[in-house]
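I am attaching a structure below and will ask some questions about it afterwards.
Note that one protein chain of the assembly has been removed; the remaining protein chains are unaltered in position.
Naming follows writing order (A and B), and every chain is counted from residue 1.
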Amino acid sequence: MEGTQSSGKGSLWSKLILFNEIILVAILVTISAAISLGAPQFYSTTNMLNILRDSSMAIIAGVGMTMLIITGEVDLSIGSLVAFVGVVTMDVTNKTNSVALGVLAGLGLGAVTGLVNGFVRTKLRVNSLIGTIAMLMILRGGVYLYSLAAVQNYHQLKAFFDIGNGYVGFMPIPVLVMITLAVVFLVVVNRTVMGRYLYATGGNYAAARISGIKVDGLKILTFVICSVFAAISGVILVSRMNSGQPNAGTGFELTVVAGVILGGTSLGGGEGTLMGTLVGVLILRIINNGIIILGWNQDLQIVISGIVIIVAIYVDNKRKIARARIIST
Amino acid sequence: MEKALENRRVGVLKRIFAVNEFGLLISLAVIFAFFGATSHYFLIPRNLSNILGQVSLPLIAGVGLSLLLICGEVDISIGSLQAVAALPLVHALNGTHSLALGVFLALATGAAVGIINGLLVTRLKIPSLIATLGMYYALRGAVYLITGKVAVADRSGSELFFLIGNGKVFRFFPYSAILMFVILFVFMYILKNTTYGRRLYAVGGNADVARSIGIDVVKIKFSAFVICSVLSSVSAVLLASRLGSANHLAGTGFEFQVVAAVVLGGVSLSGGVGTLLGAFIGVLILGIIQNGLGMLNVNTMWQLVITGGIIIMSVAIDELKKRRG
Partner (left out) sequence: MNENGGYVLQVREIVKEFPGVRALDGVRFDLARGEVHALVGENGAGKSTLIKILAGVYAKDEGEILFEGKPAVITSPTDSLRLGIKVVFQELALIPNMTVAENVFLESFPLKKNKAIDWVRMNERTTDILLSIGLPISPRSKVGGLTVSQQQMVEIARALSHEAKVVVMDEPTSALSPNEIKFLFNVMNKLKKLGIGIVYVTHKLEEVFEISDRVTVLRDGRLISTKPVGETGTDEVVRDMVGRSITTLFPRTHPGSRTHAAANAPVLQVENLSTEKKLRDVSLSVHAGEVVGVFGLLGAGRSELAKAIFGLDRINRGRILIEGRELRSGSPSHSVKMGIGLLTENRKEEGLVLQMSVSQNITLTSIRELATLGLINRKMETERSREFVERFSIKTPSLRQKVMFLSGGNQQKVLLARWLMKSLRLIILDEPTRGIDVGAKAEIHKLIDELAKEGLAVLVMTSEMPELLGVSDRILVMSKGSVTGEFPREQTTQEDILAAAIL
């Protein structure tokens, strides 16, 4: 009788995965400690709150991106989308004097982008990496066509300002939104039928399809979720910057994707956790914040993000190879 | 025996109507005619000469990229390389007034980046799309850092430096276009008539089969990465000559332009398929569209949108071709 891979190996693996998240938290703590050595103001409550609030945008987008990457796809257009959403939201709010309409327009743009990305992937069969890079170009060109200059705040509505800068009690509104969406993610992904379908589609598209799951529809839905979440962070951003800037968000997609992958979500699909994304994105945001506080050149952010993505994929690859070795025996 | 002869005759006819290039040539002719008809300034010699000059940059880089695509890999960092390779060039010019040293350093930078890319993909087994995506950001960020986002102007006053990017023969043929044709023909020969060239196709067509034949897949892919980057740095030198400086924004969007152009020309993203002739026509088509749109006063931002659309379209068609077998 062929031996089942004994539980010995099984628990070794679960140890390794748990290990992964402990490692991440350890990295987080180490980097924070290092930075505060160079710049003691790092550990102040104000700075911590700032970090949390600044990270909320990346984390919100990261939550949506995690869902998408679990299904085995990726979306690199969110940076340009954030800019476009900001411009459109500010412009519509200006023209209609209604924050609700402005936000709706911005989210609507996100939804449409997601639909197109999903369509390009499932019906035209274009690899999502390339397809969303093309979308990145289309949106970036598009936002400049919509408005060459930054769209200033002419409406001066308080509700608009509050989105990014207001508080509910002691909690900044962006952080509240972030927590809400994170909870939604946790419930949907871990406890619902849809969550199960997400993991199955990413883990084995063919098997999921044969099991009767509507895989293409699911992917399109997930693209839309990712874009809408990115649009939400775009609305928060434009509120904080107080103007819709067409050049915003450059490199944003990189921080988000790098953070998600760093957090253990595999680009191959079929795995990903909220905790991982959270810590991964936070690590990158803290690095960015540290660079600013230490007075280093801000362009280091892009360089570091690029290197992090390479390292994260390399580590991800090694884990995949180790896993494949177990499957084949 | 008869059947063999018959096949040979059919082969000649088939070669003329070879789907890829023939269809492309038709498209090229149509687009050319369209712009010629709709704009007064399109067909004048000065504009045609400009077009030749404009396409020489993406084509030189495109030759290198095509070689890489044919063997099954990709490099999307070539745009950032345009900025990076220009730095040692201009600094050398300003410091030593030696164009030769500057060009050498620029090419060496290209080679170094190509080596790094090659190592990331063949040694660390990182998929080339992601590895070069990371380099795309890392290199661009490095340029921002080094230059402080301020262009480094060429203060050497070197006439030769100006000429390589801007000079023309008989007031019509840009030097850069001559270089472009030389590179194109050299590599067309290499691809078609050398063992190395055929092995590129074999590796891209089926790397496992190639390996089982004893072909050193790693060496081939590695060399293709280096060639791609070196040729891209040639294009960077020409660009710097035209800008008169090493600009931190140089090459933004370049990589996607070149990918779109060669894929349009029939070089498949999945490897093993495509010719440099097709790549040439693809670059020409894209270049003429850009030039023509400019003549018609269409916004540059539209070009970005259109290029994105063309990428999606060409990849979708590529996928369709794959599915039809």
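List of remarks:
Basically, contacts are C-beta pairs under 8 Å (C-beta built on N, C-alpha and C of every residue); 3 or more make two chains touch, one makes a residue touch a chain.
These numbers were taken from a predicted model, which means no experiment stands behind them.
One of A:T180, A:S211 or A:N247 touches the chain omitted from the figure, and that residue is A:S211. The chain omitted from view is touched by exactly one of B:L107, B:I164 or B:A202, namely B:A202. Within the whole complex, the absent chain has one touching residue among A:K95, A:R191 or A:K318, and that is A:R191. Even with one chain removed from view, chain A keeps its contact list with that chain: residues 1-7, 9-10, 13, 187, 191-194, 196-197, 199-200, 203-204, 206-214, 270-271, 323, 326-327, 329.
Remark: the residues of chain B touching the chain excluded from display are 1-4, 7-8, 10-11, 192-195, 198, 201-202, 205-206, 209-214, 272-273, 325.
One rule holds for everything that comes next: only the chains that are shown with their structure count from here on.
The part of chain B that touches chain A in the complex is made up of residues 76, 120, 124-127, 129-131, 133-142, 144-145, 148-149, 253, 256, 269, 299, 301-305, 307-309, 311-312, 315-316, 319-320, 323. Interface of chain A with chain B (complex): residues 120, 124-127, 129-131, 133-138, 140-142, 144-145, 251, 254, 267, 297, 299-307, 309-310, 313-314, 317, 321.
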